[in-house]
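Pasting a structure here, questions to come.
Omission of a single protein chain aside, the complex is shown with its protein chains in their original locations.
For clarity, chains are labelled A and B in written order, and residue numbers in each chain start from 1.
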């Protein structure tokens, strides 16, 4: 039996990431921390492009998804594999694991934390990730917790997708859709608030508008924003159109749902160098005819989930 | 942080496999391509027998099963592991993934294709694999799509199982069971049609007989076949008995179901060197007393799934 010993791995960096223990909400990320993450992400892009790998072969990531999300789970697990690491996975722990029926998430995390080096949790209740982080012996990453909760790594890859194309300072962004339950919108709004001269437009039916907590946060940080019900008044003004879903049951009619859709009739109104983002999956609010438009960035955005999560994992595992 | 670079891997072969991009239906496979596959499969047999491995350690296979099939999924995933590769897995995406509820399979494939090097898809709808292949940035393998669809890799391992024992040219095969919905039978019939002097017998209750599309294909390719309702008229004539399921709800009575069963009473009628195949799982149509008969090849057939799929993956990943 040969035993290989694994030296502690560190990526040399001028910026200390010691303050990053868990990733629960996007507010945690300072601009310097974001810049470190994005530096590492660019490095990961080069490594993946060369078909290279890293030396995390003795590290284990546990995916603990209490509700399913194949794409998000795959992007975390692929990231760990591309780092050379290993994965424990649960697709739908809520119904399948005895854990959630009879046990506090705290006990599950204590135990799973003794089997793994990092835990990615998608919890069905707001605050689930925070409860997990409070007791976990290893880093915890929030992969979405409840409708009103957050999805911080989605916001990180959204921001990186924009950052790769243009400076965030002075950016104007329109968030469109079902904003009161927009987990990804909430998380990205917190991040944008950290940059200078950002202008945000919240575009949705009045009954589905962004909740006050975010608006108060933006006020406190002196971020300019506007509440708007008419998409046509906004789409021509912004650098980034961030489209999200409107579930049919949330609006009175299909007509009012379609009033917020992006399709070939909206494209001419956009700035020539605008970016169209969408967290996906999409329904009718983003027409397939948009896919071929050079301003459609949503598939690149999804692909960026791999490299951003690789970079984030190295920051957590190198501690 | 040490970075290992992965050289592009190629298996030296006199036969080019450049025309194999996706595996959607068995008709794609020419006889030369089948021979290349089987050459590689024999090599894989030797590697597995020696407990060896291959150097695909930076390649990722994504199993996207919209409906469950533990055995098929495990054989693909084990094949990728035996190649030294890595696996992303979903056991039952249809109910668990937000993907299928709200999203076209096309979007899921575009995204998952940016996280992986090859996608194995079991879709619940006929044509699902073709839709996936049409948009995928990486090779797609059809692991079964709908009842009337295909299961081409099952046909490849079925054919390899026969090929290992005898020449395919001049082979006589009886397909028995619920043929109108026989995904594996359909795929294997397409493959057999590519070889000379093959004779096929389709044996089933008249109401469950093979659909015209296959019969017309065989006519076009001048393959001899017979439609038969009485199993006893056929089993003594053929080199291969390919037994499949008859679901009780598809026939009027258990008696008419059992009329097509293979049990100890049928064995004496078979040729001494006949081969009994079955894609498994089985119910009453294949009695356990047959397992000990030297002509029972169905467990070896299932085991061959590993090496055939290893070989197929190398052909797709080496492109």
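The working rule: a contact is a pair of C-beta atoms (placed from the backbone, for glycine too) under 8 Å apart; a residue touches a chain by one contact, two chains touch by 3 or more.
Just so we're clear, the structure is a prediction, and the values are computed from it rather than from any experiment.
**Q** What are the shown chains that the omitted chain is in contact with?
**A** A, B
**Q** Which listed residue, B:55, B:196 or B:226, touches the chain dropped from view?
**A** Residue touching the chain left out of view: B:55.
**Q** With the missing chain put back, which residues of chain B would touch it? List them for me.
**A** 9-12, 47, 50-55, 68-71, 74-75, 77-78, 81-82, 89, 91-92, 245, 280-283, 299, 302-303, 305-306, 314
**Q** Provide the residue numbers of chain A that touch the chain removed from this figure.
**A** Here the touching residues of chain A are 1-6, 8, 57-58, 60, 62, 64, 86, 88-93, 96-99, 102-103, 107-108, 110-112, 114-116.
Methods note: only the chains that are shown with their structure count from here on.
**Q** Between chain A and chain B, what's the gap in Å when you average each chain's C-alpha atoms?
**A** About 39 Å separates the centre of chain A from that of chain B.
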